[in-house]
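Excluded from the complex is one protein chain; the other protein chains are retained at their positions.
Chain nomenclature is as follows: A, B and C, assigned in order of appearance, with residue numbering initiated at 1 for each chain independently.
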Amino acid sequence: MRKYEGLPREIIALRVSKEIEDNSYVNLGIGIPTLVSNWLEGRDVILQSEIGMLKTGSLAEGDAADQDLINASCQPVTEVEGSVYFDICESFAMIRGGHIDVTVMGAFQVNEAGDFASWMNPSRGLNGVGNIGGSMDLASGARKLFIAMEHTTREGTPKLVRELTYPATARKKVHKIFTDLAVLEVVPEGILLRELYPGLRIEDIQSVTEPKLLVAPDLKEIEL
Amino acid sequence: MRKYEGLPREIIALRVSKEIEDNSYVNLGIGIPTLVSNWLEGRDVILQSEIGMLKTGSLAEGDAADQDLINASCQPVTEVEGSVYFDICESFAMIRGGHIDVTVMGAFQVNEAGDFASWMNPSRGLNGVGNIGGSMDLASGARKLFIAMEHTTREGTPKLVRELTYPATARKKVHKIFTDLAVLEVVPEGILLRELYPGLRIEDIQSVTEPKLLVAPDLKEIEL
Amino acid sequence: MNKVVKDMREALSGLDYGATVAVGGFFAAGVPRLLLRALIEKEVKGLTLACGSGPLLGAKDELDALVENGQIRKIIDSYGLFRSASRGARHPLEQKVRSGEIEFEVYPMGTLSEKYRMAGAGIPASYIPVGIGSMVEQSVITNIEGKRKEREIRTIDGRTCVLEYALKPDFALVHAYSGDSEGNLRYRKTARNFNHVMAMAARVTVAEVENLAASGDLEPDSVHTPGIFVHRVIPVPRIAFEITNV
Partner (left out) sequence: MNKVVKDMREALSGLDYGATVAVGGFFAAGVPRLLLRALIEKEVKGLTLACGSGPLLGAKDELDALVENGQIRKIIDSYGLFRSASRGARHPLEQKVRSGEIEFEVYPMGTLSEKYRMAGAGIPASYIPVGIGSMVEQSVITNIEGKRKEREIRTIDGRTCVLEYALKPDFALVHAYSGDSEGNLRYRKTARNFNHVMAMAARVTVAEVENLAASGDLEPDSVHTPGIFVHRVIPVPRIAFEITNV
């Protein structure tokens, strides 16, 4: 399969950040989603970390690291003015209870229905177990769920698929998908291509995407 | 019906206090139970108040009253060394979750099975509603449930009955009953008379009690 | 995020006819008295007041006004009637409960606190082992016969339980001792009670705050209600009130 050169991970994160409105509470998952925080500094957006923190600051470097202060990916982070800590049940009350405005997660696969898979790679051969973490809770409670991921695997296999071949995290939950090649929206009729990487054509995106894409009438280049 | 002179309310409370072991967490209901606290000073017993307080102190008099500090009966109380406040769900987690060692409540009626009625007086004619408060939660979660009450109504009607005529608070939950005339225990076979007011005979107690009493082999006068 | 509103009008904007409004407080402690007064002034009617343990008995002037103005359609509470029968009989609230003009729905206090928590935490229903053997087991307890919905009972792990559902208010009115502009709140002593869980539960939570702190002035490990649960903050003076018998 052909593999296209697209946005670097940091720039996918930048594109996601532009989709987040001011005055939002946001939870960022592991991977590309974590990078979104770099683009939110100075914005009136509050990051929730499921370990039990509101207003999670940037990553802590060197001596700034505090062994009692990490994010949900086990990285030392910093406190900012107005940070608050709380216990895990309160944290998941926020998540499950629909108090988070935007959740950004990574995924192995997303399908046309807005189902996605992120929690288990069956090829690891662990007899049906894996790390769920907070992924299913976050997906279930999200008001808006964005997926930020590479458009294909390293080998060029599409991650936007007709049927999930990895175990699902949740069904019919994904609103928008941000990849290195495109910005897409899950609509009742399927996946709508809204923006694409400069220089690529619709056919190029389609060639690395399993389901037949719908195309927005106002299709444009990815806006940064 | 004959009405016997027995212990004053304060002394019923004293008798109850002797049944509470050191190192206990205790919740005291409205009425005679509240008076038990007067006899627990200096004892290693911690009072829980369902409004959200551990180590509830004595009633606050005059200027010591703080409008943000009341017990579950809406009386101003005091804070002591080591008092702790918490929210209502935590409070009822303690209660329903079985973390309270002893609960002392008042009652309109108790029957042989250990059922009791305390939350509603149907003669008020309120179309089936009344004040439940925390009574059912407390009864459900109590490890030991003591009832402290007058042996009869003011008119001499027995409150220890064969069948409840008032709506039940809970069933099969009462362990011991402390009245002005006797100390009784609910056992699988019925109600066991353990202690009686000095000068009264078994027949006297029986004459103001509906169910046939069992009598403890070591029956004695109420121990104070 | 600045959630401080400029006046009571803005604090209660959108709270309209027929709303279900959670009211914090446990008898006299922690009742949002100034928000209640604004509710009275607004003259909004058809209200369901979702209480925890008698905040209206603890704020009697406000209760009297709400009842007299005919603003209340329904009260949900665990302990919402006067303790004394004679006093109750004289009170307009009890008269309207008797006549069915006001619906009165009652739950065990801990069950009610969980109903709010379930709403806040996105849990539609739980099996709660409280009220078994009582009228709670048979139906929802209310003065309106037609509303006595049957309960679902089930024994789990040897404990017989009632299936209880989440109760999601449209608005919550809560009272806090201190709070910042982002809605982080702290309560004082037993005034905490139902305020935190109601803040979690409601679609729109309005907090009256005695001491408005700058963002960052509350100790991060000592906030009781994280600001995510609070939508509007209105600074109020500390007012004295009498703690009278309920």
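Here, contacts are C-beta pairs under 8 Å (C-beta built on N, C-alpha and C of every residue); 3 or more make two chains touch, one makes a residue touch a chain.
What you are looking at is a predicted structure, and each value in this text was computed from that prediction instead of being measured.
Colleague: Among the chains included here, which ones are touched by the excluded chain in the whole complex?
Modeller: Spelled out, the missing chain touches these shown chains: A, B, C.
Colleague: If I consider the whole complex, including the chain that's not displayed, which of A:I11, A:V80 or A:A168 touches that chain?
Modeller: Touching the chain that is not displayed is residue A:A168.
Colleague: Can you say which of C:P32, C:G120, C:G133 or C:P220 touches the chain missing from this structure?
Modeller: C:P220
Colleague: Even though one chain is hidden, which residues of chain B still touch it in the full complex?
Modeller: That gives, for chain B, the contact residues 23, 25, 44, 46, 48, 54, 79, 81-86, 89-90, 92-100, 140-141.
Colleague: Name every residue on chain C in touch with the hidden partner chain.
Modeller: 114, 118, 121-129, 156-157, 159, 161, 165-166, 186-189, 192, 219-222, 224
Colleague: Can you name the residues of chain A that touch the chain not displayed here?
Modeller: 30, 49-53, 65-72, 74-76, 79, 85-89, 91-92, 95-96, 115, 119, 121, 124-137, 140-141, 167-172
Everything below uses one rule, namely that only the chains that are shown with their structure count from here on.
Colleague: Draw the chains as points, connect those that touch, then say whether the picture is a line, ring, star, complete or other.
Modeller: Contact map by chain: line.
Colleague: Which chain is most remote from chain C in terms of Cα centres?
Modeller: A
Colleague: Can you compute the centre-to-centre distance for chain A and chain B, using the mean CA position of each chain? Integer Å is fine.
Modeller: Each chain reduced to its C-alpha mean, chain A and chain B end up 56 Å apart.
Colleague: Whole-Å distance, chain B centre to chain C centre, using C-alpha means?
Modeller: Distance between chain centres, rounded to whole Å: 28 Å.
Colleague: Multi-chain contacts in chain A: which residues touch at least two other chains?
Modeller: In chain A, no residue touches two or more other chains.
Colleague: Using the touch rule from the top of the page, what residues of chain C touch 2 or more other chains?
Modeller: 117 - these are the residues of chain C that touch more than one other chain.
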